[in-house]
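Heads up, the thing below is written out as structure tokens.
Complex shown without one protein chain; remaining protein chains in place.
Our next item is chain A:
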Amino acid sequence: MKGNRITQRFSALAQEGKKGLITYITAGYPDLDTTARLVKTMVEAGADLVEVGIPFSDPVADGPVIQQASARALANGVRVKDIIRMCADIRQKSTAVPLILMTYYNPVFQYGLESFARDAARAGVDGLIVPDLPFEESEELLGHTDHYGLALIPLVAPTTTEKRLAAMAPAARGFVYCVSVTGVTGAREEIHTDLAKFTQKVRRHLQLPCAIGFGIAGPAQAAAVAPYCDAMVVGSAIVDLVARAGTGDPAPAVAALVKDIKCAIEKCA
């Protein structure tokens, strides 16, 4: 994993004593040109890592906002290979931001595990998150992602036991995605999980940066979550802005939200 942009970015953040901001966007919603533009917008507004969601028809870990965005993207005909190509374009046009693909297992499985890892890595993608692939089932994919230098990032939940954390440690790459709530993606008013206890438990077993995601709606929550993690993920709140923009340009609103959150967590760091 040496030289991986994810690892480099987290080391840089740690050296500066800063918390990272990971932003998520559903690819192809409303279209791939907009997605590519929004990635650039988010990076310029301060995103430290970017997650690009490959839409899936049956996203059981997602709440209504991402579910609807995925359905719309698929209805518009977005294809996996086009999303990977878009990532290559983003990478060529400069940015050094770590790019992470997030999708469910079936699209990866149908693409072919090795082909997917190879094509994603060649496109300049740095990591992969598969929410319906627990570590028990990930061995084969991990072989390919390791081979091509793609970090297979594990998710852990408040329900994850110490025993499971210990067992998944050897298969964890990049950073740990700590799901802040028992539930699906989506902005929430409050996060009831004891994040201090949760992240301490995770850190005892996994020697990787911790990112907290699921439910972070805006600057206030981001500031509240920041003390417990190395980075946080904001997804549905951004996708919701894209939905609200309708036929208009979502970029200004997305840029404003990313800036606000970035500002809120930097003060805290």
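What we mean here is this: contacts are C-beta pairs under 8 Å (C-beta built on N, C-alpha and C of every residue); 3 or more make two chains touch, one makes a residue touch a chain; residues count from 1.
Just so we're on the same page, contacts and distances are computed from a predicted model.
Name of the non-displayed chain as stated in its UniProt record, restricted to "Ion-translocating oxidoreductase complex subunit D", "Carbohydrate ABC transporter permease", "Tryptophan synthase beta chain" or "Extracellular solute-binding protein": "Tryptophan synthase beta chain". Considering the whole complex, the residue from A:T160, A:T199 or A:S236 that touches the absent chain is A:T160.
Summary of contacts with the chain left out: across A:E16, A:D33, A:D89 or A:E136, the touching residue is A:E136. Touching the chain that is not shown, out of A:A27, A:V179 or A:A223: A:V179 (per the contact rule at the top). Set against the missing chain, the residues A:I6, A:A27, A:V52 or A:V80 yield one that touches it, A:V80. Across A:L13, A:A27, A:V43 or A:A61, the single residue that touches the chain missing here is A:A61. Along chain A, the points of touch with the absent chain fall at residues 56-61, 63, 67, 71, 74, 79-80, 104-111, 131-134, 136-137, 154-161, 164, 179, 182-184.
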